[in-house]
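Quick one: this structure, given as structure tokens, is what I'll be asking you about.
Every protein chain except one is present and positioned as in the full complex.
Naming follows writing order (A, B and C), and every chain is counted from residue 1.
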Amino acid sequence: MNISERRADFPILNTQMNGEPLTYLDNAATTQKPQAVIDAISQYYLHDNANVHRGVYSLAARATDQYEAVRDQVAAFIHAPQRESVFFTRSTTDSLNWVAQTYGEQNLQAGDEIVVTALEHHSNLVPWQQLAQRKQAQLKVIQLTSTGELDWASAQQQITDRTKIVAVAHCSNVLGVTCPIQKLARLAHQHGAIIVVDGAQAVAHQPVNVQTLDADFYAFSGHKLLGPTGVGVLYGKLALLQTLTPAQFGGEMISNVTWEHTEFAPIPQRFEAGTPNISGVIGLGAALTYIQQLGFAAIQTQERQLTAQLLNGLLTFPDVTVYGPQQVAQHGPVVAFNVDGIHPHDVATGLDLAGVAVRAGHHCAQPLMQVLQVPTTVRASVQFYNSAADIARFLAALQAVKEFFQQ
Amino acid sequence: MNISERRADFPILNTQMNGEPLTYLDNAATTQKPQAVIDAISQYYLHDNANVHRGVYSLAARATDQYEAVRDQVAAFIHAPQRESVFFTRSTTDSLNWVAQTYGEQNLQAGDEIVVTALEHHSNLVPWQQLAQRKQAQLKVIQLTSTGELDWASAQQQITDRTKIVAVAHCSNVLGVTCPIQKLARLAHQHGAIIVVDGAQAVAHQPVNVQTLDADFYAFSGHKLLGPTGVGVLYGKLALLQTLTPAQFGGEMISNVTWEHTEFAPIPQRFEAGTPNISGVIGLGAALTYIQQLGFAAIQTQERQLTAQLLNGLLTFPDVTVYGPQQVAQHGPVVAFNVDGIHPHDVATGLDLAGVAVRAGHHCAQPLMQVLQVPTTVRASVQFYNSAADIARFLAALQAVKEFFQQ
Amino acid sequence: MSLLKLNDLYKTVILEHARAPHHYGQLADVPATTLNNPTCGDVITVQVQVTAEKISRIRFSGQGCTISQASASVMTDVLSGQSVEQAQRLIQAFSKLVIGEKVAEQWTKQLGEAAVLGSVAEFPTRIRCATLAWHAAAQALGEIDE
Partner (left out) sequence: MSLLKLNDLYKTVILEHARAPHHYGQLADVPATTLNNPTCGDVITVQVQVTAEKISRIRFSGQGCTISQASASVMTDVLSGQSVEQAQRLIQAFSKLVIGEKVAEQWTKQLGEAAVLGSVAEFPTRIRCATLAWHAAAQALGEIDE
């Protein structure tokens, strides 16, 4: 990969922050967008803007065609067996809540169990916790090993014949670990449960095949995948989707409405109530095209190098604790750490003054913080468009911040 | 208003469609966007993109400040008493479903009544119909007069002490009538009901004051207000919002999460689960700024002239039936009509070939079509950026289409 | 406005079929298949009677635009007297034609006047209008086959 050409595709990477070159290492929160995505949104509004699925006129047909083409593109991207099993939401959070509100609401009984893991983001924990409370079901948690990976013995213990739903992140947004979805899916299915996969941190970093994973539902967000905010995806197995009553009603999700009764449109329109985020979907299409042109082989080579530099760099500081696996081989592009005696907020502010954007906080995973026995951590996360120079700047700034506070 | 300057602000208006100048008269479906809105979105991604409410670093602060500033702007735009009573959704449809799923779900009992009007869009009908079915409540309908206006006697008859929710469009997306929200609110409140107002067709055309209207909830979409797709607004009275459990969970809508229990963040963050449509909200802010700079006085003068030209032009055709009021004084910027003996789809296709975009169909108001005793209608709708030449082109093309089919 | 463009879609044969549709009406004692186009509200009912493996009688009724009425009318002409298998092939060929796919000349010949509706391929929002009756006929034939 020609990294300087790639960086030129992302104009914000060439700006300054606090008088220093912007070193953006909060990619796990949201990625930056290539010019191609920004342009796709502008071009849509400059040339093709109309409401979709509604108009007879040419402009509306153009908008609808572009919108529906992205559905095909998403289906191909995650290897969904058919386009109908993919629909657009607002975000990963919206997608996961949708599954809880439809599948969960329509299938759970008192006494049933929902199993999550100890590393879940609030968006894949709180919807299930609240569903469990509403249904008098039990929420159970698969524990982690000391290196932050899923404890398989715990998985086998927690998933039982009472389990109806296993909800798990494909990749952690804190520990940089990947969960064994295929194995978990087999275990869940053996017990008659479905598996709901939170793919927010996976889709930008590895090829995803929902059929090989055997995921029943797979959720992700456009904005973590070079795409715009306000658009998410939910994939569901068609046979499951066909059993579900929609969560929202109105607009073009109907096939016939009388005062007394509504017949719903076929899937997937049935699940897209109201005017969708048309420009967001078109922007997501441009993001997928960009990623497909680069190819995951090139992306993964670059991200592995960056992760190695980042992780090994951090591990050279004797007073830095890295959470999760300590070996690059097991480590995704997200690294959480703390510096002895310096509060994560102070670290992040110090780095910010050096133009380095990292996150400090609980990363929407408060229960995981309790497992790690820390109130919060610092987190640096890379994307293929980061450079070796970015990581070097980060490590140098961290050294300076340490010296300042430890003076 | 200098109309040619204003049209220059909307680049798509200066494009061609089917070899003719684009004459966009489907504004009720979605409006076109000024360059200022398109630029605001691009600028955000080029300079300020980061996730909101999360990061300690400067870029995140910049994104959060811009996002939250639009909340203030929206609150001022609809004269909400406080910023906390406004939160962002995906669309009007999302906002209305939210009210049904929270307020409706948490307050309705079997035997209660929900009252809607005969002119509602599916998005303000089907959520209530489905809620009524779930709750064994009754859905009641306020009828219209022969000119399509709300029949006040019917309103007084339908709204009773059993009524818990009155759901009504501020302006119809078919008939061009405005409903007497203030009067309805008083009636609803006298009976102990709340009033939910669908403002989708109102906010772009008239100043809205939710306090004067005394609306309990007020919903609208950005994309019908010069803003981007994928962003909606819900205003709710603070005292009501404070009683409601969120509909979605995850991300930064929490203040504390343990495995067993979640404490929610204060309002309005409590109701914005997951990463919001940040660029969409910022685009909406630019749209509001554009409208505020123009001012509603100028907008209404221009739109009244266009509506008069449109309505009176249609009424000169002896074989054209206009639905709703026949007088300009009672008529908003949306005109639905049919031509004797020519199917609405054929009319719309004929007009499309002349570069004129109008909508043909049921306009997501199938039950209203039954009231009007037509399967579908043609609908032309204007926005201030339309010109007298647009309307003249539309009327000339309609004449040609009539001649073609009646030859 | 150039009427030439309207002529591209609404060829004379289409207008004539729409004005005076063939085989319009209902058959007693023959099951009816009704389909609707949710966008425009059009509803088409088709009835097919098969005797000795051949379509002996066919009727359509319902409300719709010029394209859907004309398409239903030419369809009844094309399918009358065909074997069930041949009818299904013709429906397939027609479905391809109207989305702009290439169809062997043998089929366009047999489709006769219906082939004129191939022009709808350039009007994507009207394709559903052209196919509504044909989908209903396919469904009706499918149910007979069982």
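The working rule: contacts are C-beta pairs under 8 Å (C-beta built on N, C-alpha and C of every residue); 3 or more make two chains touch, one makes a residue touch a chain.
Just so we're clear, the structure is a prediction, and the values are computed from it rather than from any experiment.
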Partners of the unshown chain among those that are drawn: A, B
Given A:G55, A:G350 or A:P367, the one touching the chain that is not displayed: A:G350
Residue, one of B:I12, B:A75, B:I254 or B:A400, that touches the chain absent here: B:I254
Residue of A:P81, A:G111, A:P266 or A:P375 touching the missing chain in the full complex: A:P375
Footprint left on subunit B by the chain that the document does not show: 53-57, 60-61, 64-65, 252, 254-256, 265
Interface with the unshown chain - residue positions in subunit A: 18-20, 343-346, 349-350, 353-354, 360-362, 366, 369, 375-376, 396-397, 400-401, 404-405
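Here is the rule we use: only the chains that are shown with their structure count from here on.
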Distance-maximising chain from subunit B - centres being C-alpha averages: C
Chain ID, smallest distance between chain and overall C-alpha centroids: B
Centroid spacing, where centroids are CA-atom means, of subunit B and subunit C in whole angstrom: 38
CA centroid of subunit A to CA centroid of subunit B, Å: 31
Multi-partner residues of subunit B (at least 2 other chains): 18, 345, 349, 360-361, 366
Multi-chain contact sites of subunit C, meaning residues that touch two or more partners: 39-40, 125-126
